[in-house]
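Below, a portion of the complex is reproduced, with chain positions unchanged.
Chains here go by letter, A, B, C and D, matching the order in which they are written, and residues are numbered from 1 within each.
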Amino acid sequence: MDLKAKTAKDSFVVMTELVLPNDTNLFGNLMGGRLMYWMDIAAALAATKHSNAPVVTASVDNISFESPIKLGNVVHIEAQVCRAFTSSMEVHMKVWGEDLMHQFKYKSNEAYYTFVALDPNRKPRSVPQLVPETEEEIRLYDGALRRRQLRLILGGKMKPADANELKALFAKD
Amino acid sequence: MDLKAKTAKDSFVVMTELVLPNDTNLFGNLMGGRLMYWMDIAAALAATKHSNAPVVTASVDNISFESPIKLGNVVHIEAQVCRAFTSSMEVHMKVWGEDLMHQFKYKSNEAYYTFVALDPNRKPRSVPQLVPETEEEIRLYDGALRRRQLRLILGGKMKPADANELKALFAKD
Amino acid sequence: MDLKAKTAKDSFVVMTELVLPNDTNLFGNLMGGRLMYWMDIAAALAATKHSNAPVVTASVDNISFESPIKLGNVVHIEAQVCRAFTSSMEVHMKVWGEDLMHQFKYKSNEAYYTFVALDPNRKPRSVPQLVPETEEEIRLYDGALRRRQLRLILGGKMKPADANELKALFAKD
Amino acid sequence: MDLKAKTAKDSFVVMTELVLPNDTNLFGNLMGGRLMYWMDIAAALAATKHSNAPVVTASVDNISFESPIKLGNVVHIEAQVCRAFTSSMEVHMKVWGEDLMHQFKYKSNEAYYTFVALDPNRKPRSVPQLVPETEEEIRLYDGALRRRQLRLILGGKMKPADANELKALFAKD
């Protein structure tokens, strides 16, 4: 089957969640794990939009949580596919917190989740190629190869010495 | 305040969860985000045991999900602090799925979450140093520096050229 | 206090939810009550954005559910304030279901929820006036008076004979 | 199939819920959407009792929330079918809050939800006629026609000028 390429924008998903008591720790801040749960759903929706197939989470890249998000604040998640490989897709997310009463919106974190599309027998299936359009989309598309090498190294599936994209990075001064 | 060092084992936490319908995707498999939520709680408990202080999730390292965990199966999470820094702690987790009816236990993934201990004013506070004892604990303790450099680079807080531990890795053939 | 008027667009909120097993009835369709719960949160966020104050739900207008939304489908809710009164705001919502696998998006329903902004003593407080801009926003703004009369009549706070806006409607042939 | 008529009382359902932290807004009061979720279940049970068939929510009439219900208070919902049409049923609900510690019970709101009974192919199926007995049941039974006209008008399925029951209402002085 010859799948028609799609733009990055085609997969764009916005999710908005209100932080309720059971989502918070003893400081009244959103627990990291609860946020990762919402991010997983937002990213899975973006990957499903791109592939029109059911998807499963294959991996999650390093996430660094910058600002705590408070009880009663809002979480905004924007998810969009960066690049499609044979049957996998890397999804980029930006997460903000917002205090609607004080009109204060703050960056929480960015993240990359990778998903695999499955056929009805639960085997990986081909997904359409992704065409980046904006400058940011092109930057994310290009970086996807480097992040993929890192994932393979960290997963023990590639030797660091074979990771040409990453080696270049460490050689710079 | 001079905090008494603790062993890695002191922070050991075991968590067991049953996969219920609302935790699953359309294939009847545990959603990755739901697992990351449970892992966040297990790891936070290990970090709290080590620091005897409330903690917040600072970052999550690359996670790769190997085998799907099915509805009605059990999730086992073992969490233990690898290394303590000034006010942060790296926690290592091993996750298995288990089909109790078929006595079949399978590896799902491993992961590293990092937590920061806070004082009552929500400022970072010192945590006890960690003393690794077993061979595996020493390996995890040693690797913690390298993983920390990677986190700093990925978080834009260190230049790749300054990451000596990692550079050595990429220089190997 | 003299509050600066705001546009309708300033209050715009998009919410996206995935229908999970516990949200569904025996047919595997989203329960109406679960949808009204999500709509209440989306609308409350829009009203909070407009008023920059905590809000409580005052009333909900007639809702008619057109198409069932299936398990695993996505719910899209777009909420925006139509008109601000002294301390209350009417919020309009459009709700769609979407089957991401079959690229099929379908209208579920439209609704109007009304919120009151509260001060720290839980008394109603003034909210900024709303300035509609687009043709649709103006239509919603104008209709708000008529819907308000209907609410007052249905709530037993206005006699039908005094509802001039509505009377005109029934007099037409 | 000739279905035997049933009394209104045959469909009577009482639901009692305790308001927990995750049901509340920042004021510690029950969120309107959470209440509408419980009401949907209570009303669906009443409609299922009347029809002995699975039902889906077709519409919800205007609801006005009078008194906030506090964290730790109890919600009482009494639901009963008012009138049965060919395949749809209108259910009336009365909702109270109760502070059991202060023996203080207060009216929260009343509402009408409409349900459609479905056959195994998810097509509307006939439901038994309803026989009102008490004075209040007769009043609710009679008012059902007028509310139905209003629903049809608000749903754009009837012209106001054709709504004789409602027209009479607005003609009064």
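In this section, a contact is a pair of C-beta atoms (placed from the backbone, for glycine too) under 8 Å apart; a residue touches a chain by one contact, two chains touch by 3 or more.
Since the model is a prediction, treat every value here as computed from it, not as a measurement.
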item	value
Assembly size in copies, with 4 chains present	6
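The rule we apply is simple: only the chains that are shown with their structure count from here on.
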item	value
Intersection of contact partners for chain C and chain D	A
Distance-maximising chain from chain A - centres being C-alpha averages	D
Centre-to-centre distance between chain D and chain B (centres being mean Cα positions), rounded to whole Å	50
Computed distance of Cα centres, chain B from chain A, in Å	20
Whole-Å gap separating chain A and chain C, where each centre is the average of the chain's CA atoms	31
Residues of chain A whose C-beta touches two or more other chains	41, 44, 54
Pairs of chains in contact (touch as defined earlier), listed by label	A-B, A-C, A-D, B-C, C-D
Contact set on chain A toward chain D in their complex	20-22, 71-72
Interfacial residue positions of chain A with respect to chain B in the complex	25-27, 29, 31-34, 36-41, 44, 54, 56-65, 68, 113, 118, 122, 150-151, 154-155, 160-161, 163, 166-167, 169-170, 172-173
Chain D residues within the chain A interface of the complex	21-22, 24-26
